[in-house]
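Note that one protein chain is taken out, while the other chains of the complex remain in position.
When the chains are written out, they are named A and B in that same order, and each has its own residue count from 1.
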Amino acid sequence: MTSVAHAKPEGGGGAHDAHHAPMSFWRKYIFSTDHKIIGIQFLFVSLFFLLVGGLLAMQIRWQLGFPGQPMPGGSILPETMAVNRVILPEYYVQLVSMHGTFMVFFAIMPLLVGVYANFLIPLKIGTHDMAFPRINMASFWLALLAGLIMTASFFVPNGPIRSGWTNYAPLAARPDLSGVTVGQMLWCISIVVLGLSSVMGSLNYITTVINHRAPGMTWFRMPLSVWALFITAILGVLALPVLQGAAIMLLFDNVLGTHFFDPVAGGQALLWQHLFWFFGHPEVYILILPAMGMVSDIIANGSRKPIFGYHSMVFAIIGIAFLGWIVWGHHMFMSGMNPTLGSTFMVSTLLIAVPSAIKVFNWLGTMWRGNLRFHVPMLNAIGFVSMFTIGGLSGIFMAATPVDIPLHDTQFIVAHIHYVLFGGSLFALFAAITYWYPKMFGRMMNEGIGKLHFFLTFIFYNMTFFPMHIIGMGGQMRRIYDPTVYDFLKPQQPLNVFISYSAFALFAVQFLFAFNFLWSLKFGKKAPQNPWEDNGMEWSLPNPAPHGNWEKTPNVYRGPYEFSAPEAGDKDYLPQYTKLPTDRDPVPAPLPAGGH
Amino acid sequence: MRWWLPDAGSTFAGPIDALFLAILIITGIALVLVEVGLVTFVIRYRGRPGRKAFYTHGSTRAEVIWTAIPAVTMVALGLISNHYWVLIKDKKSVPPNAYHLGVHAKQFEWQVTYPGADGKLGTADDFTVRNQLHVVVNEPTAVELSSEDVIHSFFVPEWRLKQDAVPGMHITAWFQATKTGEFELGCAELCGMGHYKMRARVFVHTPDEFKAWMAQQAAGGTE
Partner (left out) sequence: MKGRIFSVVGGMFLLTVCSKGDRGAVQAAPPATPPAVSSDVGAAVAAGGTITGKVKFTGTAPRNPAIDMSEEAACKAKYTTTPTEENVMAGPANALSNVFVYVSAGVPAGQTFPAPATPVVLDQSGCRYHPHVFGVMVGQNIEIRNSDPLLHNIKAIAKKNRPFNVSQPTAGMTKTVTFTAPEVMVNLECNVHGWMHAYAGVRPDPFYAVSGPDGSFSIKGLPPGTYTVEAWHEKFGTQTATVTIAGTESKTANFTFAAR
């Protein structure tokens, strides 16, 4: 965490800082209540977990590409995980379970929500900090605690969970069937703690957006990133408690001998799936909506054009979020759930294609007749649009129930989820990290390395995940340790080898990003105040923004996407904070902005 | 190397593969539209000094078009899909003359119970064979799925058939094999460390072969 020391808080908020006694290093960077520092803390922690998740993925790919062969570096694993460097089946199952758990709960979700909801919301709506700064700090520390508990499960007897990140009961509910004891308890406890962290964070985001918008920042002048993060927070507040409840029930099944999910004593195996996916599908949108929002901001900036159909973009976000609550059953088409219920869920699922299509076409519309700037964030945002489109379209195959029959629980769904989460969320994150890096650290990331990283990632990413569609069509089931056990899968093993090599290359390329990120902290080019010539409120501040952001609550004069507006004169952007002679000061909102 | 779905081996394969192809065409068109659009715009509207972007906030007409087309397509797709879905999975769709087999899944084996000479499950002449599923070609067959411990999933790729076996539930899945020969039955739902080894062989016989096999089993032979 010491690396954030490069951020220079003295910035330009002199008079404002005078309210505060000088803070120690610990108050300023460790037990900070500043939303920006908390965002940066989340960034470092979740990038670390992203690396952990990636390392787990590499081991999965080794085993699938070269089943039963000694893994390079495998000798550091204890004999409960690998014998003679050969990955054991139980460890393989733990790898897939923990890869999913880390990536979903401790990498992508905190990167999108923990980092950018924290960092961007106050800056973009023009306020001094979150509504509840201390709750915000607690939210970070709880998230870190949850991550540490989850990591600890690697070091307990019998290791971490072996039932997939979805923890389907009764496998996850019965230690005698899964072989996991302490690890399962730690998973449940960690998820309950993480849920608490998420709910605290989400309540904060919701309150801040509702009450602390700067004068003139009307609902429909909010950038789409803020809209998306706001709707995501609502999803989080409603979805996470369901998972927490389910996790507590699962914990009781494991520890206290209850039988919520175990039919042997009258429980219901499918109850877990209903509870998990009632959380799980909104969770999928928690993992993509903020990405969509931030990409919208970046595409408008890179196209130098207002976002195409701003209002329908907002309603599409709301529509996706709403539909997200009534589609959970599409994860359960093969579960033995009543087929009529399957029909209902098929229809609601197919309907999600509509708002998703609106978003994609509106991004295209934004680029149409633009004057495109291919900076690194824009490249990654274009990557997002093209890859998310594939991920969205491949979802239609599985939404159509009859076609889902052969594809369900195969590598096809693995390809789909990675096109959405890697091709979608992670490309958006590469864009967002690069874009707001100067705002965080006062320096720019290296442009050349950034571009190289984007192109190599884009190529190896497609080489890794696209062939998974094909081996999934061929029938390769998910989470199997050795596909060559099946005669019908043997012919496609060369493709598995190809995927593995591509995945190794993809992983290696990420070190370019890691290097660029760390190197630029100290040696990056000093950022000008508005490096991307953007309209957002955050660019009225010095880089990095000072503690408390603005000395005086700023005024907002227009929408966030007034690129190339005629009033802008010879410039092709017109920031929200710029007061033109024709502009009148907005009437302050009834509630004072910033409870600081 | 296979680049497509496995060979068709049951009556379900026809409609499912056709639907797969239809969705592939629809999504293919959408994909080409988006990607070609992206590439075109990237080239055509690349930034040049002295040029300004076209200032517009959108077009309601364009948005109505690209909302309506996906909506109509999706509803149509849903209706067609539902027809086949009901045909395959609905309880009432199991043919009354189907030959019933019991398939009991446990960590990590398939135990297939055959009805014996009387053709009825649950009688004294039933017998159980581990990891071997024998069925008759062109005859509707229903498997009564149950599970001993955790959730497993009955998956025969050639038949385009997948159905979870859930402890505490009795689920009937039916199919009609159209091709004789040997296939594989795999478990498609993570059921523990031995998940990948939960494999059974599937034999699709002509009626005479099946009779001979039954007789051999009745005599106590193994294979």
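Heads up, the rule we're going with is that a contact is a pair of C-beta atoms (placed from the backbone, for glycine too) under 8 Å apart; a residue touches a chain by one contact, two chains touch by 3 or more.
Note that the coordinates shown come from a computational prediction; the quantities given were computed from them, not determined experimentally.
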Where the missing chain makes contact, among the chains that are shown: A, B
Full-complex contact with the absent chain, from A:M23, A:L51 or A:L88: A:L88
Residue of A:D482, A:E533 or A:E551 touching the missing chain in the full complex: A:D482
Touch list for chain B against the chain that is not drawn: 106-109, 111, 129-132, 192-194, 196-197, 200-201, 220, 222-223
Interface residues of chain A (partner: the chain not displayed): 68, 79-80, 83-84, 86, 88-90, 157-158, 175-176, 179, 481-482
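Basically, only the chains that are shown with their structure count from here on.
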Geometric centre distance via CA averages, chain B-chain A, whole Å: 31
Complex contacts: residues of chain A adjacent to chain B: 88-90, 93, 96, 162-164, 168, 170-171, 174, 177-179, 262-264, 267-270, 303-310, 312, 334-336, 339-340, 342-343, 346-347, 350-351, 353-354, 357-358, 360-362, 364-365, 367-374, 382, 385-386, 389-390, 393-394, 396-397, 400-403, 405-406, 408-410, 470, 473-475, 477-483, 485-488, 491-492, 494-495, 563-566, 572
Chain B to chain A touching residues, read off their complex: 1-6, 12, 15-16, 19-20, 23-24, 26-27, 30-31, 34-35, 37-38, 41-42, 45-48, 51-59, 62-63, 66-67, 70-71, 74-75, 77-78, 81-82, 84-86, 88-91, 107, 149-151, 153, 155, 157-158, 160-164, 166-169, 171, 183-184, 186-197, 199
